Structure formats: C-alpha cells, structure tokens
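Before we start, here is the structure in question, set down as structure tokens.
Omission of a single protein chain aside, the complex is shown with its protein chains in their original locations.
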Amino acid sequence: MFVLQIIGNILIGVSVAFMALGVFGIFKFDDFYKRVLIVSKIDTVGMLTLIIGLMLRHGFSFFSGKLLLIWIIMIVLSPLVAHIVLKASFQAGYRLDGEIIEPKELEDLNENEENIEE
Amino acid sequence: MELVLWAMIIFLACYIVRVVKGPTIWDRLLGMNLISAKIIMIIIIFASMNNTGYLLDFAIIYSLFGFIGTIFIALFLSKQKLGRRRGKK
Partner (left out) sequence: MEITQILLAIWLFVALFIVFESRVYRIIIYFGIFSLISSVIYLFMGAPDVAKGEAAVSAFATIFFIICAEKYYVNKADVLTEKKPKFNKGRWITKIVLPLLFVGGLFMLFMQFIPEIGEINTQLKDQYLARFMTDVGGENAVTAIYLGYRVYDTLFEALILVIVVVAVAHVSWYEKGDSVTDGYHSEIENYNTAIFTMRIIWPIILLFGVYLIMNGHISAGGGFQGGLAIACFFICRYMIYGIYDIPIKKVIRLEELVFLNIIIMAILAIFLGAENFIVERFPVDRGVYQTIYLLIMNILIGLKVACGFFILFYRYIAIERLDIVQKRNSKREK
C-alpha cells in the first residue's frame, strides 16, 4: 500500500504541473482557437491524472468506485464541451486571428454549401 | 493535499481573470467550463481530505448540469450572429 501511495502522490504532482501549464497557456496564447487546446487536452489530462492519483491513494473502496464514475463522466464530457463551443463559434462566423464574417456573407456561404450537398 | 487545494483556488482566480478579460464571448464560455472543472476538482480533493464519500455526488451533479447549461448557451449563441438559419426542406 505504501508504494501505491507514493505513486499516487507523484501522479497528483504531475496533474498540478499540467494544470499550471494550462494556466500559463491560457494567458500566453492570443487567439481563441489556440486556447481551446487548453480545455480539450491539457486540462482534461490534468483532471484525469488527479483522479487516478486519488484512487491510488484510497485503494480499493467505495470512494474509489465513485471516483471511477466521475472519471468516466469527465473523460467523455470535458473534450466534448470544448468541441461544441468550437463548433458554435465557427458557425457563428468567428474565424482564425479574430476575423469575424458578417451575417449576410455567412448566409451566402451556408446556402452555397447546401447547394453543393444537394 | 492542502497545497493542491490552494493551487486549485489560485488557478480558479486566474481563470476568473481570463473570463473577465477575454476578448470574445467564446473565451468567456470556455473559461466558465474551466472554472466548473476546477470547482469539481476542489470538491473531490476536499472529500478526499475528509474521507467523506457523499460529497462526490456534488461532483457528478456539477458535471452533468454544467454540461447541459454550456450546451444551451453555445447553441443559442451560435444562432445569434446568423439571424435565423433556414431549416431542412
């Protein structure tokens, strides 16, 4: 059990390092599409590592079972939220480097895409 | 473990600065998602320090309801700039 606790502590330290990198990155990157990287990858990895570390610290118990449920929920939902926000911003006409497409142009673009599909 | 809790709260404050400062509305939405994730982590660490299992229900309820709320905001904002998009025929 002692070895497991040490491994758990190391994992928790790694996760805090990941999250600190996320905080660094969210101030360094200057564009929205670059910041999505923080939510979808770095922060998710940090959370998952932290939960695994806590599970190792607690051993095989009811507490760890609930943590496993949260782990499964987070690994599905956290990247998905990033994906949905990204797609919504794209559909609303926000492009790379802060360019915003006007509504009329965007409607024309959508109609062209639909015509191509038909 | 207390150090980790303090680190989480510092990260929370940093993300709030990002939300307040963020140039576009999407940055704010992203920051809200990050803040809810950090709050889930705070609750999990707090429950682990006190070894109280019932606090973990809160983590589940935050993740589920936060997901629904974020999806709703993203959907309604994505319609906003377009006006009304045409439906399928």
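First chain written, first letter: the chains are A and B, and each begins at residue 1.
Convention: a residue touches a chain if its C-beta (ideal position, glycine included) is under 8 Å from a C-beta of that chain, and two chains touch if they have at least 3 such contacts.
In this text the structure is predicted, and so the values were computed from the model without any measurement.
For chain B, the list of residues touching the undisplayed chain reads 5-6, 9, 12-13, 16, 19-20, 23-25, 28-29, 32, 35-36, 39, 42-43, 46, 54-55, 57-58, 60-62, 64-69, 71-73, 75-81, 83-85, 87-88.
Counting the whole complex, the residues of chain A in touch with the unshown chain are 73, 76-77, 80, 83-84, 87, 91-92, 94, 100, 102-103.
The rule is short, and it goes like this: only the chains that are shown with their structure count from here on.
Measuring from the averaged C-alpha position of chain A to that of chain B gives a distance of 11 Å. Touching chain A in their complex are the following residues of chain B: 1, 4, 7-8, 11, 14-15, 18, 23-24, 26-27, 29-31, 33-34, 37, 40-41, 44-45, 47-48, 51, 53, 56, 59-60, 63-64, 67, 70-71, 74-75, 77-83, 85-86. Remark: chain A residues 12, 16, 19-20, 22-23, 26-27, 32, 35-36, 38-39, 43, 47, 50-51, 54, 57-58, 62-63, 66-67, 69-70, 73-74, 77-78, 80-82, 84-85, 87-89, 91-94, 98, 103, 106-107, 110-111 touch chain B in the complex.
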